[in-house]
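Partial view: only certain chains, each at its native spot in the assembly.
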């Protein structure tokens, strides 16, 4: 049987990864200096075998903040499941040439237009309706952990496109995840998270998951253990349900700081399964919900959680019953993609 | 601090609970005989302290199939999160006098009209627009485990209303959950599930969760262990990701039966927190996604998962920052309700 390694990793790095922020106004912005994009470098790469799919990253080191772009040769049908209470999204097309994940919150969405501009210029400067280059994007609020207002912009999006290549995704504090953090029950409990990825091929089915975790919630392992976030003063991490209970317990209210605002987990799943519109939409729903296993709490009013599910529509799914109107195997694609995504989330904070 | 007992139960009953079905046509239907409703009896009750909220059950023993109704004095604002791929729902109102959960699949929705009729008759036979009695409902397909076509109907809905009372919810194989099952990777791997419930009060905040689990997926404990469903011939239970991987692995396809179709988890959460429309909607989303931790896979194309989140709008939430436009404490209400729901799911299959 095909191997899908279900993390937890035995080599988890349990050391605290605390974050800081001291200033809130009169911050440096992009216009104050010339900025030079770099490609960034995470702690590792995840390899994938998916012809026609390329991934690129770009960063402004003096943020730091960054962009990650996932590109599809010829474009890919896309379902978008934006289900948080505070979503920041651009494009929202049902067919995309690329998906841009960015830091810099609402301003960072500008990077998506850079990707569009770069691809348009390469593709013969055509403006027929069928020639349009659709790039959807979503942003994270990554200001919680840095003392400047530098943001991804059009130029950084172009740089991410220029850096895009097949076969590997950098993971860790890189690209859109270079200033990502999680477990934000209070500023002092926040830890660095980042960008994660995972890939599996099962038979002919391919699934690639890329995620940028700057969740209010913590990251959990498959046994319910908190891996990252909500760090306590004694170096342990606790499940945020304790903080939530304290928030409503009369005596504990002083001890219970509010959840920090400005959280989001943005992600892209790419598969090669042929799916009709309804199945594609349902698959996005299934995988997005499944992420609640790995991030808790999730989909809160304070998160802008958004998942893009793209398919290259190449591989016919096995069919068990020609009379069926629903597709049993789509549920299995979703189950597999959900585990791949859990691995990706763990990699984001490993 | 307030106590919220996070299950797993140490007294879990690990014995197999296999189901059977042999016939598929020429089945007995309601019209073939007179039917007498009973109130049903589960294996236990869950107690709750929530003035104005009543719960009732009714069953046709010769199905068996049943109805569970959750009623609100004076009605309750309701957000509905119907996110499965095969939903069966009726009413779908934003303000409800009651929520009806029923067996009998699409036919069982008739029970909701019985609840409406009964309350209308009691409330003075008035037809002003403000006098209307809105009852929303959702159904499960419970035919997978029985050899007849008997379904909840108007009379059974009326009976459930007549049986409604404050303070306790029966759990186990009772009410809408009397023929509920889970872990349906194949007919032989299916086990009985049922109706679950849980309640907590934290400070002034009350949360009651009631769930009927007839999921395709298995029920999981907080440590990732499969508690119920996908029973193997050796008496163990396995995580369905194995079945999904087999489905795409060329050599294993014979060994990998498809997911059975006709699955659904329907649930009602009642709180007394004052919430604006957007927060109420987001709370339903947060809790519904969280259930993916306890049922896997969830929200597939083959499930009709639907959650009703009702509030009696009685208790002002603590506010941490008067300038906030989002509500940190709503995320905490959602985190608490998510754990209460996980407990309820475990009780459904315990």
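By written order: A and B. Residues from 1 in each chain.
Here is the rule we use: a residue touches a chain if its C-beta (ideal position, glycine included) is under 8 Å from a C-beta of that chain, and two chains touch if they have at least 3 such contacts.
Because the structure is predicted, anything quoted here is derived from the model rather than measured.
Whole-complex copy count, one sequence throughout, 2 copies displayed: 4.
Keep this in mind: only the chains that are shown with their structure count from here on.
Its C-alpha atoms fitted onto chain B, chain A is found rotated by 180°, rounded in steps of 5. If each chain is reduced to the centroid of its CA atoms, chain A and chain B end up 31 Å from each other.
Chain contact summary for the complex, chain B toward chain A: residues 1-2, 4, 6, 83, 85-86, 202-205, 216, 222-224, 240-250, 252-253, 257-259, 261, 278-279, 282-283, 285-286, 288-290, 292-293, 296-302, 318, 320-321, 324, 326-336, 338-339.
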